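Here the complex is missing a single protein chain, while all its other protein chains stay put.
Here the chain labels run A and B in written order, and each chain numbers its own residues starting at 1.
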Amino acid sequence: MALLDIDHLRVSFRTEGGTVQAVDDVSFSLEPGEILGIVGESGSGKSVTAMTIMGLTRSPNASFAGRITLTGPDGATTDLLAASNHQLESIRGARVAMIFQDPMTALNPVHRVGDQIAEQIRAHEPVGKRAATARAVDLLRRVGIPRPDERARSFPHEFSGGMRQRVMIAMTLSCSPQVLIADEPTTALDVTIQAQILAEIEDLRAETGVGVLLITHDLGVIAEVADRVAVMYAGRVVEQGDLRTMFTDPLHPYTWGLLGSVPRIDKDRPGRLPTIPGAPPSLQNTPKGCHFAPRCPHRFERCGEVPPLEAADATAPGHLDRCWLALDTKRKVRIVNGTIGLPAASPAGADTAGVR
Amino acid sequence: MTATETGGEAPAPAATAPLLEIDHLQVLFPVRAGMLGRTRAHVHAVDDVTINLTEGETLGLVGESGCGKTTLARTVLRLTKPTGGHLRFRGNDITALGQRDLRPFRAEVQMVFQDPQASLNPRKRVGQIISAGLALRGMPEKDRPARVRELLAQVGLSPEHVNRFPHEFSGGQRQRVGVARALAAEPRLIVLDEPVSALDVSIQAQVVNLLDDLQDRLGLSYIFVAHDLSVVRHVSDRIAVMYLGKIVEVSPAEALYSRPIHPYTEALLDSVPIPDAERARRARKPVQGDPPSATAPPPGCRFAGRCPHATDVCRRVEPPLVAYPGGHLAACHHPRNVSAEDLAAAVISPSSPASSGDSLPGSEAAL
Partner (left out) sequence: MIRFVVRRAASALGVLVAVSILTFLIFAAIPNGNPALRLAGRTASPQDIAAVTKAYGFNKPIYVQYAKTMQQVFTGQIQSYTQHVTVMSQIKRGLPATVSLAIGATVLWLVVAIILGLAAALRAGSATDTSITVLGFAGISAPSFVVGAILLYLFAFKTHLFPNGGYVGITSGVGTWFHHMVLPWISLAVLYIGIYSQVLRSTVVETLSEDFVRTARAKGLSRRRILTGHVLRTSLIPLVSLWGLDFAGVVGGGAILVETVFNLHGVGQYVQQSVSALDVPPILVTVLFGAIFVVLLSALVDVIYAALDPRIRLAA
């Protein structure tokens, strides 16, 4: 059994404008000591998925389906979706911890950082205030904060953005969680600081064996630290596989488009950036069938049905995608300007004969 | 995006008169304290910066938050008043002009902001927003609706959208409206402040391509401010790297990435994550620490405290901007990626800050 198993998760919210299907049949799993990157654009459902694992999306207007199974060190399983609020409170922060995007706002401005860390320890373990504070200082030292005894007494505004993100990491570590969810942990940071924080997350994984769910829109960040990748689009996982396969043999047209539209500093610059035409669909009114079909140059009739998330290539067991196109057709068409990208128009021959 | 193609690797600024001259520009913000508002210190936002922009050129401005790139961009637009130095547009000194005298200049230089949501008035229709720029050019009211439709088409929006409000558009479309508003004044120069940072990757590429097309078609000049080094490389002819209010390196775009001279540029490039499973997982050695405070910048080289190559001289003497062959300038006592011939041909650039030292790298400084 995986450490964390997301099974056919669906999340929808009732709004004034109608029902928003934010997460639509998402399945993936996370092993201990693994970094799983979830990549997608805004509205892809990646953050909602993460927040749902933490139980942070629960509200009278939200409805859920599926299962989120967390397996404990003793093999006991808990369905986080079915857990009571009280049960969730004891799991959050202790067994599943989360780092957020904006370290400037994620810490309470009126409490000292040492107290904010100690507070979490005391919420889960029967330790005194003094012992908890001492542990907080150790944690700050461990994530590379200089003069930790002194800094524990500082307030968040007295830290730089990078240092605050280190404080957040120290806080998530405080109860030795099994799962660490990092939701765009470096997006608000400068690039040199981003490198520091990513290195910190990798070190932690190596030291503690925590399973990391890294949510980001940045394929570069994914390539640097993830072991496996899931690509999300409009509420669904459209492709997942191990890192190398995802970058060298991507099978879903959306993945091609995503890889192609990022300007690269390590390649010759193209005259024009390859783009994906159009914009993502509204989650209140998603297209029938494949959500990417309206933007896909290779769509055909069958794309009106929902393709399953399944292996197209029997030789790569963990590599799943959600597309009706046949494997050899895909491998033939996905090259643009010598690299992987979304070709502008479907070449001849990619008709129903190329369908799997 | 065209200038280097015509001008080759080394743009020849002498051939064409610069469109914009930024001449030893300084912007200090007072830090006030107490009830009487006495000035206790200054933030050195932009500290003695010199750089020119030729017609049709795209100048990329990169650096981390707090390096002064946004302040420099706003000062070029005279939205912030410089505290020292000069700004010349087409040879006219605009450093000290009052609001009234700036009016013709306002039409010539326009700005596109990072967050299209915040920079467009939510209570005005797109047509009204764009018309404001036409009014700046003195276009009679009756001619404006037709021109607004033209502009919408030009930025890839439907002319039917003229009566919509900004919130009815997606992020990418709103940024197109922002571009149309800037174009309405028929500017020669557009200052783009992080124009695609708030957009998703697939939309980002669309807007970058649009800016590219418009430049080709209208012969615009751009100052492109961004923290994303890959986007900047894609759009720029020349790139200036800023650190804590100073320009540390200026170079034709390709040369900056293939052989960065300043250790800070090298560190920046090293930190950019590359979306490629084969290339990633290199032994990463991120620069340690945070940038120092801009209220009390260290003497000498401002990067010295974080620099792996810093020596004693770096902490004492501010390095001058040195011109290497190929239009490549860098302010470092211990330049990287330069050959002996490069060093022999190097001269101190007139763009060098007044406070900098006067010795070339490789002379006594390298000892």
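FYI, a contact is a pair of C-beta atoms (placed from the backbone, for glycine too) under 8 Å apart; a residue touches a chain by one contact, two chains touch by 3 or more.
No experiment lies behind these values; they were computed from the predicted model shown.
Set against the missing chain, the residues A:N108, A:S176, A:T248 or A:N285 yield one that touches it, A:N108. The chain omitted from view is touched by exactly one of A:A22, A:L36 or A:A94, namely A:A94.
Counting over the whole complex, chain A has residues 54, 56, 85, 88-94, 97-98, 100, 102, 105-112, 119-120, 123-124, 155, 157, 168, 171 touching the chain that is not drawn.
Simple rule for what comes next: only the chains that are shown with their structure count from here on.
Here the spacing of chain A and chain B, counted between their Cα centres, is 32 Å.
Every residue of chain A that touches chain B in the complex is listed here, in rising order: 41-42, 160-163, 190-196, 198-199, 217-224, 243-244, 246-248, 257-259, 261-266, 269, 272-276, 279-280.
Of all residues in chain B, those touching chain A in their complex are 64-65, 170-173, 200-206, 208-209, 212, 227, 229-231, 233-234, 257, 267-281, 284, 286-288, 290.
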